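Single-structure report; data block below.
All protein chains of the complex are present and in place, except for one that has been dropped.
As written, the chain order gives the labels A and B, with residue 1 at the start of each chain.
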Amino acid sequence: MNIIDVEGLKYKYPDTDKLALNDVSFKVEKGEFIGLIGRNTAGKSSLCFALSGLVPHFFKGAYGGKVLVDGMEIKQHEIGEIAAKVGLVFENPFSQMTGSKYSVYEEIAFGLENMGIERKEMIARIDESLELLAIKEMKDQNPFDLSGGQMQRVAIASVIAMRPDVLILDEPTSQLDPQGSAEVFRVVENLTKEGMTIIMAEHKMEKISQYADSVLLLDDGELIDYDTPENVFSRDDLINHGIAAPMVTSVAKAMGMKKSDTGKYPVTLSEISREMGDQR
Amino acid sequence: MSAMTLYVEKNSIIHHMDPLTKLMYVFVSIAATYIVPVHEFVFLTAAFSLLLIIIGKVFMKILPIIAISIILIISIIIVQGMFHPDNKTVLFSIGAITFYQEGLSYAVLLTVRVINMLSAFGVLILTTKPDELIERLIKKGMSPKIGYVFLSVLQIIPQIRATMGKIADAQRSRGMETEGSLIVRIRAFFPLIGPVVLNSLNDTRERAIALEMRGFNTKGKKTFLNESREYPYRKIIQFLLIAILMATIVWRVLL
Partner (left out) sequence: MTELLINYLHFSYTKDMEVLKGIDLHLKDQTTAIVGQNGAGKTTFVKLLKGLLQPTEGAIQFNGSNTKDYTAANLAEHIGMVFQNPNDQIFKSKVLNEVMFGPLNIGQEENEARDKALEALKKVGLEDRLEKNPYDLSLSERKMISIAAVLAMDTDVVIFDEPTMGQDFAGKERIKEIISELRSLGKLVLCILHDMDFAAEVFERTIVFNQGNVLLDGSTRDVFSDENVLEQAFLEQPHVMQIAKNIGLDGIYTTESELVAALERAWFD
């Protein structure tokens, strides 16, 4: 079943004269992990905003085409309703903390209070999110006293507790140190195991090739490719779209070493070592 | 980084009182000292406020606050003691300066009112978690948005203060002097304040997005994580406070 269905999406921010998204169409199945890649001005964030209703409801501007999430047309509904179906986490962990809550536990409750969730249910959900994001031991701490990686996990937990069908992560580790990124990727891995539908924009191609079922490549607001990681990363024109393939793939390309079964280049460490073993 | 709050974590009966009752107490006790301008009564009210402070185990916290206001108090005494329009009876003179009984008596009244006001607010602010107070007010019908503004300001201002240090470092690294003559300091104003303002605007926009995604603008009924708890003697105390306020008004009218 398609949980996301985007058809001919066009979008232009107010007071600009260039389309940020230009005729983008794609579908996502429930439980899939989609890696969203592209250079810094490609339109990744705009697409994340369009899936979560911030485009057009928050940013306004000119909008065309259709975005359906679980059958609900984003344009026809308010962000409050959409937020129950789509969760968004972005780069800066600090500005995602509400600032009005004095403990992690209450911070996670914020969205649930706004949704009008009953107290008993609320507590069950918060406890579950704390567990899933491995932040149980800091539940009584002030969110602002946490490290970037911990704060980002609280941001994800706060969104997950609202039980969205789709989780959108817009460069969630760009502002974190290696430890913080590792912490976040570890919990992202947990969430994929839970069967959550995830869309993640990310510059770390090694992580994309590790987690993604499909990779969506954007450039200049247009959808360039939407395919398996090995098909996308095997493209010869990646550099023209401002992307460097994972190190594994680019080494294999330089060697002309394709996988014997698919005729494409390997994208992960285990694939390349398997290939080396086979061919030796 | 802690929030900008004066709340003192202690275990006292005052801490367990309903924040709204305490808010009501602030109002009633301040109003009473103005409605009934009788020295003995005002003294008694101030003493009672201080007693609550002591029961709340925060007496040592209110002292510095009262000490700071001592300058205000001294100026009240001097100005009223020398220049109050009702001044007739000379009390004492220091050189050419003469203090009058009427003025000083009025100054004492004002002073005790100020101390009462500080103590009453102290009872509320030093023994009440700000989020508990705001949540009670929201449950009573205050707009959640106004509540949000109050609470987030308390936490975000200390954060802004922290970024100011980073900004000063960055500008000094670009050769800007921040210490020295007044002109140097004035010249440093924009490079230091500019990024603070722009930074906060930027953060505010991002935070607005985050709040939207957490359903902050959802219409419909809100729920609360923290249960409305039963506060001890809430009704009876609130009834007494209203009764006292009425009584003072009656006293004033009959006097």
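The working rule: a residue touches a chain if its C-beta (ideal position, glycine included) is under 8 Å from a C-beta of that chain, and two chains touch if they have at least 3 such contacts.
Note that this is a predicted model, so its numbers are computed, not measured.
Asker: Determine which one of B:T5, B:S69, B:T98 or B:T163 touches the chain that has been left out.
Answerer: B:T163
Asker: Which residue among A:M122, A:I135 or A:V248 touches the omitted chain?
Answerer: Of all options in A:M122, A:I135 or A:V248, contact with the hidden chain holds for A:V248.
Asker: Provide the residue numbers of chain A that touch the chain removed from this figure.
Answerer: 39-41, 91, 147, 171, 174-175, 177-180, 203, 206, 239, 242-244, 246-248, 250-251, 254-255, 269-270, 272-273, 276
Asker: When the complex is taken as a whole, what residues of chain B touch the one chain not shown?
Answerer: These residues touch the chain not displayed: 163, 166-167, 169-179, 190-191, 193-195, 198-199, 202.
Convention: only the chains that are shown with their structure count from here on.
Asker: Let me have the rounded angstrom distance from the C-alpha centre of chain A over to the C-alpha centre of chain B, please.
Answerer: That pair's centroid distance is 45 Å.
Asker: Within their complex, state which residues of chain A touch chain B.
Answerer: Residues 52, 54, 58, 78-81, 83-84, 87-88, 90, 92, 94-102, 105-106, 109-119, 122-123, 126, 142, 144-145, 155, 158-159, 162.
Asker: What part of chain B is in contact with chain A in the complex they form?
Answerer: The contact residues of chain B facing chain A are 1-3, 129, 131, 147-148, 151-152, 155-156, 159, 203, 206-227.
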